[in-house]
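For this view, one protein chain was removed and the others were kept in their places.
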Amino acid sequence: MSEPLLDIRRLKKYFPIKSGLLNRTVGQVKAVDDISITIRPGETFGLVGESGSGKSTVGRTAIRLTDKTEGEVAFKGVDLYALPPQELRKLRPKLQLIFQDPYSSLNPRVRVGDAIGEALLEHGLASKDEVRDRVLDVLSLCGLSSYHIDRFPHEFSGGQRQRIGIARALVLNPELIVADEPVSALDVSIQAQIINLFRRLQETNGLTYLFISHDLSVVEHLCSRVGVMYLGSMAETASRDDLFREPLHPYTKALLSAVPIPIPKLKRERIVLKGDIPNPANPPSGCKFHTRCPFAVARCAEERPEFRHVGGERYVACHLV
Amino acid sequence: MSAISGGLPAADTPIARKESVRTSLWALALRRLLQNKLAMAGGIVVALMFAICFIGPLFSPYTDNKIHMALMNKPPNWKHWLGTDALGRDVLTRVMQAGRISLTVGLASMVLSVFLGSLLGAIAGYYRGIADQIIMRIGDLLLTVPSLPLLFILGALLSEWKVPPEDRMYIVMLLLSFVNWPGIARMVRGEVLSLREREFMQAATVLGLSARRKLFRHLLPNLVPLLIVIASLNIGGAVLSESVLSFFGLGVMPPTPTWGNMIDAANNLIDFQQRPWLWIPPGFCIFATVIAVNLFGDGLRDVLDPKQKR
Amino acid sequence: MSAFLTKRLLYTVVILLAASLLIFSLYAWTPGDFISGNIKLTPERKAELREIYGLNKPVLERYATWMKHAFHGDLGYSLAQQKPVLTLFNEYIWNSFLLAAVSTFFTWLIAVVIGVVAAYKQYSWFDTLVMVVIFGAMSLPSFFIGLFLIKILAVDWKLLPPGGMLTTGSNATGIAYFREVVRHMTLPVVVMTLLGIGSLTRYIRGNLIDVLKQDYIRTARAKGLKERKVLFKHALRNALLPAITLVGFELPSLFGGSLIIEKIFNWPGIGQLYMQSFGLRDYPLLMGFTVLIAILTVIGTLLSDILYRVADPRVRLQ
Partner (left out) sequence: MRDLLTIENLRTHFFAPEGTIKAVDGVSLRVREGETVCIVGESGCGKSITALSVMGLAAGSSGKVVGGRIEFDGRNLLELDKNELRTLRGHEIAMIFQEPMSSLNPVLPVGEQIMEPLIEHLKLGKKAARARAIELIAQVGIARPEQIANAYPHELSGGMLQRIMIAAAISCSPKLLIADEPTTALDVTIQAQILDMLRRFKAESNMSILLITHDLGVVAEMADYVVVMYAGKVVEEGEVTELFSHPKHPYTKGLLRSKPILNHRQDELYAIPGQVPNPLELTVSCYFHDRCGQCMDVCRSREPRLREAGERHRVACWLYEEAVAYV
């Protein structure tokens, strides 16, 4: 096994709930509650979960876009949270993020060419004369045309904007790309284009992805290893084949069985979970999933299950496994 | 949304070609503004008002400001379209000269208060923390004190400093800006706070851009539309405030004419009842200017700041 | 909610203290005072009077004294009128309130009706007309439109009295008194309504246009509700909700009178009283008035916040 590219250890990110006379913290939303992920170079780690699972927060804390509460994030052995701001800024090009919303993540008043090229200049990765060529190269790599370079974001469709967002990250030759629901806002036919682009870029540029999505079909297609989050905790991580062939955690099972499959009259076992996702500010005791789990026993409500190694690359947090 | 070609070249940039014909948001906004009839009518009236007041007196034969006893208090006639005043001066000429002062005061105090308000508001919103607290608390304080009495007190205070009458207009500008900045600062702060949280600002952090670049290249340009709207709507308010102050003898004082202190003639019972040509024309000028500025400003708001449509 | 209230109240008190100090200092620094303006007095007598009124003490000390009295409900003694300031306020404030209350009522009534119709028929000729009139109303110089209407309606056409609250020398009572007051207040009320109507109509129209685009309006229509119900139950309620905050902001103008209008129409209100006292530099009264407005302003703001929280279920619980 190779050296990890990104090592997230026991990461916690709590958002305070403030209230009262002096704005005292009266509670905490444990958006990320003790998560560990190891990502190796060249792999695609998929992080799935429903709303409120904290998957996006993991993505943002993993590259120190927000502060953590506890834990460690090491990028190639360097503790990101120990770096002084200037050092961190220098490291930024190596750690890129692709946003979900291709509309709000591009500055409406900056031309595409400048949006892609400015960081190159800023970090001295290219001279003024080279920038334009570098931008043109990356545009064509991302399936855009050279004449797009002088246009403004509002002249593009959602799919094209997402390509611009990818190009903006890619031009910096990053080693890790955190993609936060990059295809969720796109139509099916455009989704396929972008998914293929992600795949191709991984092959040509040797990229490593932390791919965050709620869409299990997309994750299965793209990722080599997968982690399933529920209410800030990791329920299960496994290699893709293991996870999709034989999910161990009841939540993973339910999640997989809930995904609609475009094959009519397909007979399959279905676990329809009862109830709603609990409020992350007030998660259930013990195993956070016990309120909705069809297999829950008394112990689940009392004791928080440990995230255990269960052989191979599999880890599961469930008393019943 | 597809591309629409043509339009004006926007700000030049290092990587994109300068001679580009692609449309920036600015060009789009301008095009839509040109289609707004009310706004354009307002814009034209404002422009005319400026032109008439600043160029008009050059063509008037009555600019000497001398006292002509023979011409005292003549109603409008062919020689003096708006009649003459108690000193035999041509009212039309005085209205135009007054317009110069009133418009200058309005414009200058707008520039000053928008400058102050946006600077302080932007600092408060961008740096937050202690700077924010201090600036906004002072703003709250000034907003608590009723503005008209405040202006009156300040006007009276400054009157006693024996400021030469010709310099009083500068004092009035300062006064109006002093009273106006907190409201502007509040709006700007709110906008900066919301811009800070926009995803493209996060994207700038991810790209590792410097704080300077984030502020000047990404945040401030997006603040400009709001500033333009505030500025245009603020001129009208400033012209109105100046006229009130001058009408009550606390603003710009005669012999320097302004629209406000010309209406002061109405405080004389005979002038008020018998000689409306002395005070009605400046009143209409104020009205016409302010309504035109407001229509234009509203049009600007529509094209630049669609989410704040009111 | 109670924590919110306590916090707001505390802040309100602090702001008020700071504002009153600011106002006090400004008045204190304003050159000239009531005594120096009186030419009948000898220099010795002036000094004596200053001693009596405490005008020769440092500003902060005078402020402290003033504040102490103010806490006991004593805003001082008007030097010009030789009456306690509060007594004077009580004499004049209700005249101001009468004018302000009636015009505020008409302003809201007309603004809501016109705003709703204009929003509902957005882009119609009526809407365009309303927009132009709104801008006209917002652009009126208050003193000029007052003078202009007096000139036309009172002086030239003699339809209404030019000013005051009663005809000079009148001692009408009962119905006749009432009619006389109504006749006198018509013009100032018209002007004040005209001045207030623009921004409020625009605000209501704008809010309603936004609300009418919301998904829940489409839902209401999809449920087959009558258009009247969609408009008044679903749309208007949401559109007027933010306008509730404006109610609080009306407070200073309701009780604080209008300096300009009362002056122009010679209305015996508190604003007129202020304008007279300003010329005389009657500081206790000026100070009392300005602080009164400041108090009304902060109470109004507080009231707005509370009203908004009570009215909107989305913030009610927080």
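The chains carry the letters A, B and C, assigned in the order they are written, with residues numbered from 1 in each.
Criterion: a residue touches a chain if its C-beta (ideal position, glycine included) is under 8 Å from a C-beta of that chain, and two chains touch if they have at least 3 such contacts.
Please read these numbers as outputs of a predicted model, since none were measured by experiment.
*Asks:* Can you work out which residue in A:D34, A:E50, A:E72 or A:D137 touches the chain that's missing from view?
*Replies:* Of the candidates A:D34, A:E50, A:E72 or A:D137, A:E50 is in touch with the missing chain.
*Asks:* Decide which residue listed in A:L91, A:L201 or A:L216 touches the omitted chain of the complex.
*Replies:* Candidates A:L91, A:L201 or A:L216; residue touching the omitted chain: A:L216.
*Asks:* May I ask which residue of A:L80, A:L176, A:L256 or A:C300 touches the chain that does not appear here?
*Replies:* A:L256
*Asks:* Provide the residue numbers of chain C that touch the chain removed from this figure.
*Replies:* Residues 122-123, 214-216, 218-227, 229, 233-234, 237-238, 241, 312-314, 317 of chain C touch the chain absent from view.
*Asks:* Going by the touch rule given at the top, which residues of chain A touch the chain that is not shown?
*Replies:* Residues of chain A in touch with the missing chain: 50-51, 157, 159-160, 187-193, 195-196, 199, 214, 216-218, 220-221, 244-245, 254-266, 270, 272-273, 276-277, 292.
Assume only the chains that are shown with their structure count from here on.
*Asks:* Rounded to the nearest whole Å, what is the centre-to-centre distance of chain A and chain B, using the mean of the C-alpha atoms as each centre?
*Replies:* 49
*Asks:* Using the touch rule from the top of the page, what residues of chain B touch 2 or more other chains?
*Replies:* none
*Asks:* If you look only at chain C, which of its residues touch chain B in the complex?
*Replies:* Interface residues on the chain C side: 15-16, 18-19, 22-23, 26-27, 29-32, 128, 131-132, 135-136, 138-145, 147-148, 151, 155, 202-203, 206-207, 209-210, 252, 256, 259-260, 274, 278, 286, 289-290, 293-294, 297-298.
*Asks:* Residues of chain A touching chain B in their complex?
*Replies:* 63, 65, 88-93, 95-97, 99, 101, 104-114, 116-119, 121-123, 128, 131-132, 135, 149-152, 154-157, 165, 168-169, 172
*Asks:* For chain B, which residues are in contact with chain C within the complex?
*Replies:* For this pair, the touching residues of chain B are 38, 137, 140-141, 143-146, 148-150, 152-154, 156-157, 160, 236, 240, 243-244, 247, 263, 266, 272-273, 276, 279-280, 283, 286-287, 290-291, 293-295, 298, 309-310.
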